[in-house]
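Note that this complex is displayed minus one protein chain, with the remaining chains in position.
After this line comes subunit A, so read on.
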């Protein structure tokens, strides 16, 4: 059960697993990971990571630990920094839980309490609570998806750090990065992007990778665009639903001023709007889940795929440079052995990455198509369900109102 700073207990599980953006999660009996519970405290979220496994590596078959966001990041970064995994798409890290906006709204509501009626206040509080809960569920889902992707990956699932993450029931003592480390990261990224540009410029002999490079670059940009546009659209939708809410309230006030038949009329319409705006709010929320979140996720995954291509490109450049160095050494007949070993290392590294990268990119495509299919179908079904619900409400209300007049 989840408790949160609102003091309400809310069941968690109902929608979380349905949110799995990545469809290709083999329910492999050898290792199953999920987030069975979560607790939101003042400034952090505690996730209960639950594992079921038949693998010999673990002491028990089923166990749980509590983890925080920073520990997920630690795990993700450890994958990225591991040279052995250079040839894989590292599952993107979950975004930091962000309740700031929600908290701000709550604060504003508290400040404005004096200027609104009790009903209005209660109503708005309920909505903010619902919003908070939705954000909460989302962040849980995203953390879960990350773990599931790792567990599903044939190589990453064997990673030591991953096992420690799953099993070690004490705090991992992973502190967040301090300022200096963050600066280092920043510069690393700058260097990487500059490098990335250079590396991308190198034409690849391999058609497959050349095509993938072009494709991913364009795709990533367009997903980014679609993601931000979808957010904006959904925000407007939510605002419109909020307005309908206020209309319902004001109509209610008008309706309670008297008991004339026009007042009764207002009350009925107010009731209708109350219901339709709940549906509108659900529509916006479902669009958010099925469309906006989908796009956001593939924004991150396509970035991870790009990173893989970059690493391969880097390895290729290193290999080519090593070749040139070897030629030079042979020509001068100086340090030839050293150059030979260096060239061999680079060659192996490059070939290893290339081999796994190809499969990873193919899998990425498969996963992507499946995820889009699942979410678009669900989106259409939900939109239909809500539109039909709205329609029914409107039809019955109009019928009643016309009958009365």
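Keep this in mind: a residue touches a chain if its C-beta (ideal position, glycine included) is under 8 Å from a C-beta of that chain, and two chains touch if they have at least 3 such contacts; residues count from 1.
As a working rule, contacts and distances are computed from a predicted model.
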Worksheet, complete the sentence: Given "Exosome complex component RRP40", "Sorting nexin-1", "Septin" or "G protein subunit beta 5", the protein name in the UniProt record of the chain not shown would be "Sorting nexin-1"
Practice prompt. Pick out which of A:233, A:325 or A:347 touches the chain that's been left out of the picture.
Written response: A:233
Fill in: Which of A:41, A:98, A:171 or A:218 contacts the chain that the document leaves out
A:218
Worksheet, complete the sentence: Touch assignment to the omitted chain, from A:46, A:158, A:182 or A:388, lands on A:388
Worksheet entry | Hidden partner chain, residues of subunit A it touches | 215, 218-219, 222-223, 225-226, 229-230, 232-233, 235-237, 239-240, 243-244, 246-247, 250-251, 253-254, 257-258, 260-262, 265-266, 269, 272, 276, 365, 368-370, 372-373, 376-377, 379-381, 383-384, 387-388, 390-391, 394-395, 397-398, 401-402, 405
